[in-house]
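Could you have a look at this structure, given as structure tokens, before my questions?
For this depiction, one protein chain was excluded, whereas all remaining protein chains were kept in their positions.
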Amino acid sequence: MSGWRLKSGGTIDRDRRVRFQWDGRSYEGFAGDTLASALLANGISLVGRSFKYHRPRGLFAAGLEEPNGIVQLEADEATIPNLKATQIELYDGLIATPVNVKPSLEFDLMAANSLVKRFIPAAFYYKTFMWPGWHWFEPSIRRAAGLGTAPAEPDPDAYEHRFAHTDILVVGAGAAGIAAALAAAESGTSVMLVEVEPELGGGLRDEKQPVEGQSATAWLKKATKALASKSNVTILRRTMAFGFYDHGLIGLHERIADHLPPDQRHGPRQRLWKVRCGQVILATGAFERPFPFARNDLPGVMLASSALSYLSRYAVAPGRNIVIATNNDSAYTVGLALHDAGIQISAIIDSRTTVGACARDAEEKAIRLILGAAPVRAKGRLRIESVSFAPVSSTTETGSVGCDTLLVSGGWNPTVHLHSQSGACAASAQRPSRPDASVYGRPSGCRRSLGRFAE
Amino acid sequence: MTKAYSAFSLLCEGLNQQQGWEPAWRDAAPKRAYDAVIIGGGGHGLATAYYLAKNHKLTDVAVIERGWIGGGNTGRNTTVIRSNYFYPESAAFYDFALSLYEGLSKDLNYNIMFSQRGMWTLAHDRHGMDTLRRSANAMLLNGIDAELYDEAGVRARIPGLNARPRFPIVGGLVQQRGGTARHDAVAWGYARAASALGVDIIQDCEVLGFQIEGGRMRGVETSRGTIRTDRVGMAVAGHSSVVAQKAGVRLPVSSYALQAFVSEPVKPCLDTVVLSPAIGTYVSQSDKGELVMGAGLDLYLSYAQRGSLPWMERAAAGLIDLFPQFSRLRFLRQWAGIVDVVHDSTPIIDATPVPGLWINCGWGTGGFKAIPAGGWCLAHLVATGESHPLARAFGLNRFRTGALIDEAAASGIAH
Partner (left out) sequence: MLLILCPYCGPRAEIEFRCGGESHIERPGPYSEVDDGAWADYLFTRKNPKGEHRERWLHAAGCRQWFNVARDTVSHTILAVYPMGKTRPPTEAGT
């Protein structure tokens, strides 16, 4: 058994039911869902197949970092290939289909590649297909490659370009970005705050700890209101900063109408912004790292922080019987939150041998702790059924826990992509960063993002 | 140990848990001296080393690469191969390269996925069509395949072209033998084959200076020590001026950033290479399914491998004018390489004023297609001291005599 919708909680609008189609069948979700959260809520865990061996793949994350939930949206001239289910906001009448499966997700003939995988190792194609000639083989390899399907008809939608100038552009509206925008706005300079998600808040949307003496939700609400009331602040939601070019030029991609049902879309679908900025503040947060172990791509394996997002935003539990594998404290917060929501946490496997206060909290709730161990292999066919583990120093399995979901947290990677693309160097002092950029919050390696703004 | 690549060796290694493969090439440490040193582990440098060993039996050779092999333009280009040049000198040279490409997978025992899916150049007005007609005639005179089509002929052969483009499509020229190859495989294949013949492939080793004694080349100074040698061939593309200057040689070269973009992978939707010089875009679909697009140069000197937004917009706009159905696809990656542009868009393969130092550069935006011939001819120079007949017109002296081979004007933009 897999994910389901909890009776209460989340920021979804339970009064507005939304009907959608996935893989030819009809389902229901709520306004405020993403396609991914609605699929999980309907108990669907298999959403795609891997590129080469067509291994079953499930939702792994909740946002832009999703690697597996790649779908084809809509049909005919309005179709869009390769969108991430975690970034598609649900609207009434939405139609989505899996990509690169034949004839179906559950029974995919190309999964036969798995059977011969020992003969087609990485880069095998450089080693063969030379006789009689590459052109004998190329057409069928081309047909097997590619994910979704490009539209065959001209695009029915309109698009727009815009130029803008701003003193300060803040990329990312998590705690650090919001605090930076607020502080900058105080001085009267023009500020733009861009956020790829439909809502501001980033990690604050899932935060359980109080912020500056109030609940994270209350802090976020107040801060958003304060920003909105300032005439020198422009807030762009559903907007991705995709490039950091010379002399403070940032390219933005704004999705204006994609979240609306087609009959309610008026004007342009998307907008390209070219913004020349005095200062760019990168407050792009961090992504959680996965864990390496055998079959860690089985459906049911998910990032711990993503499970928390599904819980706190959409009131969706990723499974009924959860094991957590971690090497840091952050996954304990997730475990406790799921436990408090009435979901069974069967074990926390922690690679550390000594763990601080968070372990005591877990033990208080009678959650089994397996310390000094790491996952070795996930088992199951189309979904994880158990995970075996071993002491960190060896690969000899010392035990196994049954589960329908394994949440992993291998630590956090700062989101430095824009910083690096701009020509600056992320982790070294060899190349100084650019005079027109600064980095705040988690990308700077600073966990206590709010604290920095007090400085 | 498994040396040769084949379906049979894949089968054996599949049964053997893949334990028997050797590394594709030896990761060599620099020796104190070599018979010849090649600077630059791009396609041209690696091919030079391979042909030195294969054609000239010179195997005490090192290829010295600052970063990783293929990390320069060879691993950054849009992989278009063609020989539709205008002047006889260029046509002969590039067609020799194409013919080597046709047998290269077998020669190197490495599948470089050379796919002769045709290379189209479109015309959008009468004058464009006149130019194509002139090109087609020149190609046929030079013994190179060329087919000219009117609008209906083009549309029948390239399905999906815009029915009502902003710039009408009036015709097109196709070289059916043109196409694309897998760029990294060209670098890796040459490296593997050269290494097997005894060449040392030395990565992470930057040439910092030269040892010139009595006016003659005696060695190179690198970040991993001094290497003595009497013969140095350099093929460093965008860094040609920088490296040559260390030997006191000044060149007629300018370095510019050239960008490329790829879309997310989609199922087959474009089965050829389409170039529109007027619109400033060209596009093909890789075997993996990505639309691969290129654009023009950012026309100011640059050594930053970044690229800029204006060309990205222009290339996307051009693509959508040709194929409006692709406007809902998204770019997945974008990058730039630093290309070595000379005034007449014709390469330089020649001796330099320093005896013992030979140079291969000036490929600009289109030297991937030339790699086999560029390596062949530089190897000939380094081994014999004489220009190969195919490269005799590509000397430095042409800038003094005025015998330029102006392909920039004659055959339009490169690639």
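By written order: A and B. Residues from 1 in each chain.
Assume contacts are C-beta pairs under 8 Å (C-beta built on N, C-alpha and C of every residue); 3 or more make two chains touch, one makes a residue touch a chain.
Just so we're clear, the structure is a prediction, and the values are computed from it rather than from any experiment.
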Contacting the left-out chain: of B:P88, B:G153, B:P252 or B:G395, that is B:P252
Tell me which residue among A:L249, A:A294, A:A341 or A:V392 touches the hidden chain in the full complex.
A:L249
Full-complex contact with the absent chain, from B:S308, B:S387 or B:S411
B:S308
Contacts from chain B to the absent chain lie at residues 239, 241-242, 250-255, 299-304, 308-310, 342-343, 399-401
The missing chain sits against chain A at residues 245-249, 274, 276, 423, 434-435
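As a convention for this text, only the chains that are shown with their structure count from here on.
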Chain A-chain B separation of Cα centroids, rounded to whole Å
38
Chain B partner contacts - residues on chain A that touch it in the complex
51, 77-82, 116, 118-121, 124-131, 134-135, 138, 141-143, 145-155, 159, 243, 245-246, 249, 251, 272, 274, 421, 423
Under the touch definition given earlier, write down the residues of chain B that touch chain A in their complex.
5-7, 9-11, 13-15, 17-18, 105-106, 109-111, 113-116, 160, 162, 182, 185, 188-189, 264-269, 287-289, 304, 306, 308-309, 312-313, 320, 324-330, 334
